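All remarks here apply to the structure that follows.
Removed from the display is one protein chain of the complex; every other protein chain stays in position.
Chain nomenclature is as follows: A, B and C, assigned in order of appearance, with residue numbering initiated at 1 for each chain independently.
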Amino acid sequence: MKTPLTRFSVSLPGPLARQLDVMVREKGYANRSQAIADMIRAHLVEHRQQFGTGEIAGSITLVYDHHKHHLQDLLTDLQHEHREVIISALHCHLDHDNCLEVLAVRGAATSIKKLADELIAAKGVKHGKLTITTTGKDLPA
Amino acid sequence: MKTPLTRFSVSLPGPLARQLDVMVREKGYANRSQAIADMIRAHLVEHRQQFGTGEIAGSITLVYDHHKHHLQDLLTDLQHEHREVIISALHCHLDHDNCLEVLAVRGAATSIKKLADELIAAKGVKHGKLTITTTGKDLPA
Amino acid sequence: MKTPLTRFSVSLPGPLARQLDVMVREKGYANRSQAIADMIRAHLVEHRQQFGTGEIAGSITLVYDHHKHHLQDLLTDLQHEHREVIISALHCHLDHDNCLEVLAVRGAATSIKKLADELIAAKGVKHGKLTITTTGKDLPA
Partner (left out) sequence: MKTPLTRFSVSLPGPLARQLDVMVREKGYANRSQAIADMIRAHLVEHRQQFGTGEIAGSITLVYDHHKHHLQDLLTDLQHEHREVIISALHCHLDHDNCLEVLAVRGAATSIKKLADELIAAKGVKHGKLTITTTGKDLPA
């Protein structure tokens, strides 16, 4: 018995849709839907990853176009709201448009995950990753 | 000037579509399209890494005990030798012993991987991770 | 290989010599010569600034309220326009409103002064300071 399919429409910036099609072809998928289904599964696995309840340290790496309307204001607002887990943020000006921002974070795993989700979901952030490590306390060298 | 949008339809197994909707809501995206656009960008970044050509950006996150004999000297020496790919390093003093250091990097993928390997292998570094992202140039927002 | 030392004698008004000794002790220098060497280096840095030629290094320290309309966008725009002299920017979230931002800079003195003037003059920046130091190349340790 086949699982019933749900059909819906997606709107992407034109250049991104074209790059998707190139990747779909290069990776050998039969069509866009199969490729997108695989991406969703991969992200669900990451999203559900359990972080435990202890204190963690780590970094959040973001690349974005600072010309996007109000994006810089939004990112700074989000960071100030979660400033209890941000040690500080390192901002690098890659070119006229693109910024690389790396936040050093420390605190409750759930708060850090929530902050990372909000920053990465902000419209205009091209790519973001949360990297989790340890505060070193419980890890012998 | 807004980038023109491309609209197409996607078919997903019903349960996967429902789980996608939960994740879209939990991560705070405005709609499915924005979430899917971010997933595509993340996969494009990973997909292009495998080819290993071109310039990348990213971060190297390290946790170490700075009391380890000569470790701080060694890490600084290694960084100066590879300074062409290091934008700068953010050093955070977690407690009396442990440091969190996050390097913002940019340059040839092979040089950055080599630097990360050498830093992470240094005796006294408890944990280290290389996070690869994009310089943003080839990734539409 | 150690740098050879040059030894010469200095005559100071008695009270000034005594106050020098107090300051040497309070600042934690091993001896008068090391304290005087540091003063000479500091004055060399300042002296050379006046000529305004050559490459300098330094920092720009800003405190601002990120809620001021478009301020964060403006500061990021200004920084991207002058990115050839900015190594990177360290952003610290002091409280709900106030940010401490420290830029590490390097390049032509005139460009760095212009950038500092523009950032400090931005409406909403409460306080800003340009600190000029050296790239270290022409200053013996």
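As a convention for this text, a residue touches a chain if its C-beta (ideal position, glycine included) is under 8 Å from a C-beta of that chain, and two chains touch if they have at least 3 such contacts.
Worth saying up front: this structure is predicted, and the values here are computed from it rather than measured.
Which candidate, B:T3, B:N31, B:T76 or B:T110, sits in contact with the chain we can't see?
Missing-chain contact among the listed residues: B:T76.
If the hidden chain were put back, which of B:A17, B:A37, B:C99 or B:L139 would touch it?
Here the residue in touch with the unshown chain is B:C99.
Spell out, residue by residue, where the missing chain touches chain A.
Residues touching the hidden chain, for chain A, are 87-88, 90, 104.
On chain C, where is the contact patch with the chain that was removed from view?
Listed in rising order, the touching residues are 3-20, 23, 26-30, 32-45, 47, 57-59, 61, 63-65, 68, 87-88, 90, 92, 94-95, 97-100, 102, 104, 106, 124-129, 131, 133-137, 139-141.
So which bits of chain B touch the chain we can't see?
Interface residues of chain B facing the absent chain: 66, 70, 72-73, 76-77, 79-80, 83, 86, 88-93, 95-97, 99.
Simple rule for what comes next: only the chains that are shown with their structure count from here on.
Using mean CA coordinates as chain centres, what's the gap between chain B and chain C in Å?
Whole-Å distance between the two chain centres: 31.
Using the touch definition from the top, which residues of chain B touch two or more other chains?
87-88, 90, 104 - these are the residues of chain B that touch more than one other chain.
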